[in-house]
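Apart from one protein chain that is not included, each protein chain of the complex appears where it belongs.
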Amino acid sequence: MTTQVVKKHMVVAQNASGRNMNVPIYRMKGARPGPTVYIQSSIHGAEVQGNVVIYHLIQRLKDMDICGEIILVPNCNPIGTNIKAGEYTLGRFDPVNGTNWNRGYFFDKDAVEHFAKTVTREESIEGIKQRFRAHLSNAIDNKLAEPWGLGLAQQLNLKLQQMAVNADFVLDLHNGPVSTRHVYIPEYAKDSAKLFNIPHCIFIPNVFAGALDEATFCPWWTLQESIKTNLAREVSFNVEAFTLEMGSQEVIDFNEGNIDATSILSYLNAKGVLHECDIKPTEMKRLGVYLKDYKTLFTNWGGMVEYMAKPGQTVKKGEPLAQILNIDDLDTDNGSRTLEAPCDLIPILHFPSASVLSGTQLYKVFTNYKEL
Amino acid sequence: MTTQVVKKHMVVAQNASGRNMNVPIYRMKGARPGPTVYIQSSIHGAEVQGNVVIYHLIQRLKDMDICGEIILVPNCNPIGTNIKAGEYTLGRFDPVNGTNWNRGYFFDKDAVEHFAKTVTREESIEGIKQRFRAHLSNAIDNKLAEPWGLGLAQQLNLKLQQMAVNADFVLDLHNGPVSTRHVYIPEYAKDSAKLFNIPHCIFIPNVFAGALDEATFCPWWTLQESIKTNLAREVSFNVEAFTLEMGSQEVIDFNEGNIDATSILSYLNAKGVLHECDIKPTEMKRLGVYLKDYKTLFTNWGGMVEYMAKPGQTVKKGEPLAQILNIDDLDTDNGSRTLEAPCDLIPILHFPSASVLSGTQLYKVFTNYKEL
Amino acid sequence: MTTQVVKKHMVVAQNASGRNMNVPIYRMKGARPGPTVYIQSSIHGAEVQGNVVIYHLIQRLKDMDICGEIILVPNCNPIGTNIKAGEYTLGRFDPVNGTNWNRGYFFDKDAVEHFAKTVTREESIEGIKQRFRAHLSNAIDNKLAEPWGLGLAQQLNLKLQQMAVNADFVLDLHNGPVSTRHVYIPEYAKDSAKLFNIPHCIFIPNVFAGALDEATFCPWWTLQESIKTNLAREVSFNVEAFTLEMGSQEVIDFNEGNIDATSILSYLNAKGVLHECDIKPTEMKRLGVYLKDYKTLFTNWGGMVEYMAKPGQTVKKGEPLAQILNIDDLDTDNGSRTLEAPCDLIPILHFPSASVLSGTQLYKVFTNYKEL
Partner (left out) sequence: MTTQVVKKHMVVAQNASGRNMNVPIYRMKGARPGPTVYIQSSIHGAEVQGNVVIYHLIQRLKDMDICGEIILVPNCNPIGTNIKAGEYTLGRFDPVNGTNWNRGYFFDKDAVEHFAKTVTREESIEGIKQRFRAHLSNAIDNKLAEPWGLGLAQQLNLKLQQMAVNADFVLDLHNGPVSTRHVYIPEYAKDSAKLFNIPHCIFIPNVFAGALDEATFCPWWTLQESIKTNLAREVSFNVEAFTLEMGSQEVIDFNEGNIDATSILSYLNAKGVLHECDIKPTEMKRLGVYLKDYKTLFTNWGGMVEYMAKPGQTVKKGEPLAQILNIDDLDTDNGSRTLEAPCDLIPILHFPSASVLSGTQLYKVFTNYKEL
C-alpha cells in the first residue's frame, strides 16, 4: 500500500524584488473515503520543529492506507522564516508593522449567526456542512478580493485558511520560546485531549482572537450553538482544530519529530483517517487547564535572569522560579535575588533570553491544573 | 507675567541592565483656575516632531497667563525612542513582541455603564466628573497592580494614562510616515476641528482600539450616552482628546514646530486655558472625513515604488499615484508601470521606503471628504 | 539600429527556506568591437535609485549602437533588498553578523606583484591584460572554491566580481543616506571626473578596503606601478572603476534616474562605448577633494537633530550645521542648541534620522575642496 504524494506550490506573497514567495503543498489522497485533514507548520518563522514533524508524517503516511485526504503545508510563512535579526529569526511578527503572523485569519460571528437562520430542522448534517463550507469559502474569497487590498499577514493567513476551510481536522504546528510540549484544545472537543501524546492541555473557549485554530472552530461551534438556540436542535459537526506547541523555537530535532508524528498519527487514527492502523495514544499523565488558569508572569523589573524552574516541572508556592543578577550591586547582598512562585504551578515555557526588560513575559504557567 | 515650570521625572520602565528609564514631566500651573490639559509626544519612538512642538509650547507658555494647569510629557516612550534598527528608529512597536506602543491604554465599557447607573438626575456635572475621575484613576491603579504583572507597552501606557485621566483636554502628538498634517477628532467634538490650524480632519466614532485619545474620550462619551439612556438627561462633560499628526516621522523642524505650537495654543485659547491671549485659529480650508472614508491602499505586489502623488495633493480618479519598477523586466514595456487612483482622493501619508513587499500600506487617503 | 538585450538570472544565495535567490543579468552586445562595461546597483539593499538608472540605461541603449558589450546587474543583492526592519530596509549589512555587503570583494596585492614579475618589456598591453584577467578570474574561482566555505556577503561579492573582472569600465551605483550626488574616483583616473555630470568628486588612493571599485582598480593600478618599478616601463591599462552615489537611499525617482542615465552615457560615450552618439558631459561646476579631506563629523552626544545645512550647500566656518533638542531641558536656555561648522565645508550627506546616539555619523563633508 503506497499513498501518492501530490506536490504543488502556492504563491502567498511577493518580496521587495518583486519575486514570488511560495509555500509547498503536499496532498495525500487515500483510496477510501474519509475526512479531510489540514496540517501546517511555521506560521511563526522561528517555530521550525513542525516542519520536521510534517517530514516524518509524509514519510510514514506514504506507507499507510488513508481514508480521505491529508493536506500538509510545511514552512507556511516564507516571509517570516527569512527575517533574520542577528543570528535568530524574527519570526513572530511582520518586521514592518509588528503584526503577529497568526492573527489575520477570518471569522465573522454575525454572518455565522445569520447563516444559522437558514438551517431548517430537517436539513441533514452533511447538507449543512456542505452549504456552510461554501459560505465560509466564499466569505474568504470576498475578503481576499477587498478592493483597497489587505495587509501582508492577512493575505497570507487567508490564502492558507482557504485550504483549511474544507478540512474536518486542522492542526497548526507551533513552538514556544523555551517550552515543553503543549496543545490548545477547544472546550467542546475536550475529549480529543487524550488522543495526542502531549502532557499539557489548555482548553479554550469560543472566542476569536485571529489564530487559525480559532478561525476554524469558532464558526462551527457558533453554528452549533445558534442551531440549538434557534431550533432546539442538537447537532455535532465533528470539526476540530488545535494549535500544537512542539517544544522550543529555533531548534529542530529529527528524533523528537518522529515521536511528535506518532502523536499526530494516533489522533488521526482515532478520527478514522487511517485504515487498519494500530497506532494508539500512549498511556500517560495528561494535565489540563482552562485558558483563564494559564497565567503569564510578567516582570516589573529589568535585569538578567537564570530560569531555575524548567518547563514541565512541578513547582510549589514559594519555591524559586528564577535568580536575577543586579549589575549595579554585585558587591552587596542585592547582587542576586530570587523570584519565587506566587502559587503552585507548572512552568510551560519561559523567555528565551537571560536579558529582560521590565514587562517581559518571563514564564507562562499552569495553575489550578487537573489530571485528565 | 511668567508661569513657572515644575519639572519632574517619572520612571516608566527598566532596561536589561536594570537601569530605570524615565520620562520628563513639565507642569505649568496658572494663577487662575481653569481646565487641566495633558499633552504628550513620541509614544511612537520615531515620531519626534511633537517634542519640538512641546519645546515651543513651554517656551511660549512661560510668558503667558494660564488658567488651570498644563502637563507636558515629551519623549514619553524612552524605550521606543532608543530602538535603532539600521539608521532609523524602530519606534512603532515593542521589538520583543510586536506590540504597538499606542494600544495598551485602558477602557472598560461595562464598568462605565455600571458607573452611569450611580448617577442621579440631580448630581451636578462637576460632581459626576469628580467621582468619575476617581473611578477611572482607581481602575488604572488596579490594572497596574495586577498580581501577575503586565506587558511593557501596557505598563508604560497606564502610567501615562494615570496623568491624562484628570485632564479636560488631551493631545497626543504623533507623526505619519511621509505625511501631511492631520488630526483625529471624536465625532462628538467635531466643532473643535476648526480650532486647530490643521487642514485634514478625521472624525472617529466611540470605538476603543487601545489608543490614548480613545481611552480618554470613550469613557466620557459612553458615560454621556448612558446617562441620556438611563435618565433622559443630556449632559456634556467638555472632555476632549485628539491625536495630532505633525507631519513626517524621523524628522524635526524647529520652524514648523513653532507653527504647530501656535495651532495648539489657538485651541487652548478657545477652550479658556489662556487668559487675555489673542491667538485665534487661522482662516483656512479644512477638509474632513469620517473614519470609514479614510482608506488604506495596500499593494498586492512587491517591488520598488516612486510615490508620485504627494501628501495633501488632490488626485482625481485615474490619475497616477505611483510608478513601480519591475527589476526583472527592465528591457520590456513592463519595466515600469503606473498605479492609478481608484477614485477621487487626497493622499494623507505614504509608506516611507521605495521598497515594498506585497501587502504594504502604500497610501492612506481621504475619500468622500467635505470642506468643514 | 536596435541592440538586443540578453537576459539571464544567476543564483547568488539560498535563503532559510532553501530557495535560490538570484540576480537579473542584462547583457547588451554591440555589433562593433569595443570595451566591456559592467554596471551594478543596490549592493546595499536600501540604495535603490541605481535600479531606475539601469532601467533608463537599458531602454535608451536599446536604440543605440554599442561598441563592445555592456553588462547591467540591477538589484544585485537580493538578500539585502529584502531585510526589512520596521518600514525601512536594513540594507547596508548582513543582519546576522553585521558584515557590510560591500566589503567582501577580492584583492591580493602580493599576488599582483608576483604576477607583475612575469611581465616582460616586450609583452603587449593587450597580452598583459588578457593574462592578468585570466589570473584574476582564476583567483576568484579559487576563493569561491574554498573548502571550508565563505560568508554570505563574500560569496555574493565574488560571484558579482567574477562578472566585473573582465570589464574595462566598472560602475557601482550606490546612494548616501540623505545625500547629494557624488562619485568616488581613483586618483589615477582623475581626468574622468569631468566625464560624468556629478558635482562632487572624491579622489581615492590605491588602498583596498573591500569595495567593488577598489577591487577593480587596485589590481590594475598595482600592476601598472609594479611594472614601472620592475621594468621602468610606463603602461596604462585604461581600466577604470567608480562608485557613483545617486542621491538619497530609500527613494526612487524616474525623472532623476533619466538624468543620471545621461550622465553615465556621457562617460561611456567619451570612452568609446557608443558609436555616433552625441551625448557630451554638461558644462558645470565640479568640486573635488582628496579622500583625506572628505571628513566624517561624529557626535559625542545623543539627542534629536534638525539638519540645517543641506547636502550640496556651501557652509562657512561657524555657520550652523544642526540644531539639537534637549528633551530634559525644554524649559531652559539649554532646550535647544546649535552645532556650528568647525571649518568651511560642503555637507555631502547627513544621517537620515533625527534621533542620534553619541558616536553617530552626523555629516560627511568636503573640506579643502577645489574646483576641477
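Each chain carries a letter (A, B and C) given by its place in the written order, and its residues are counted from 1.
Keep this in mind: a residue touches a chain if its C-beta (ideal position, glycine included) is under 8 Å from a C-beta of that chain, and two chains touch if they have at least 3 such contacts.
Not measured: the values here are computed from a predicted model.
S.K.: Sort by label and list the shown chains the missing chain touches.
M.R.: A, B, C
S.K.: Just name the one of A:10, A:111, A:259 or A:354 that touches the chain not displayed here.
M.R.: The one listed residue touching the chain not shown is A:354.
S.K.: Can you tell me which of A:123, A:253, A:319 or A:344 touches the chain that was removed from the display?
M.R.: A:253
S.K.: If I consider the whole complex, including the chain that's not displayed, which of B:43, B:64 or B:83 touches that chain?
M.R.: The missing chain is touched by B:83.
S.K.: Footprint of the hidden chain on chain A, which residues?
M.R.: Touching the missing chain: residues 5, 7, 9, 24, 26, 45-46, 48, 51-52, 54-55, 58-59, 62, 72, 74-75, 81-82, 84-92, 177, 250-254, 304-306, 323, 325, 327-328, 330-331, 335-336, 351-355, 357.
S.K.: Can you list where chain B touches the absent chain?
M.R.: 15-17, 19, 75, 78, 81-87, 89, 95-97
S.K.: Of the residues in chain C, which ones touch the absent chain?
M.R.: Within chain C, the residues that touch the unshown chain are 13-19, 79, 85, 92-94, 96-100, 147-156, 295-304, 326-328, 342, 355-361.
One rule holds for everything that comes next: only the chains that are shown with their structure count from here on.
S.K.: To lay chain A over its twin chain B by CA atoms, how big a turn is needed, in degrees to the nearest 5?
M.R.: Rotation angle, to the nearest 5: 180 degrees.
S.K.: Any idea if chain B and chain C meet via the same residues, over half in common, or different ones?
M.R.: The interface of chain B with chain C is built from mostly shared positions.
S.K.: From the Cα centroids, identify the chain that ends up most central relative to all protein Cα atoms.
M.R.: B
S.K.: Distance between chain A and chain C based on Cα centroids, please, to the nearest Å.
M.R.: Centres of chain A and chain C (C-alpha means) sit 47 Å apart.
S.K.: For chain B and chain C, what's the span in angstrom between their mean Cα positions?
M.R.: Roughly 42 Å separates the two chain centres.
S.K.: Quick check: what residues of chain C touch more than one other chain, meaning two or more?
M.R.: Expected reply: 75, 81-82, 84-87, 89.
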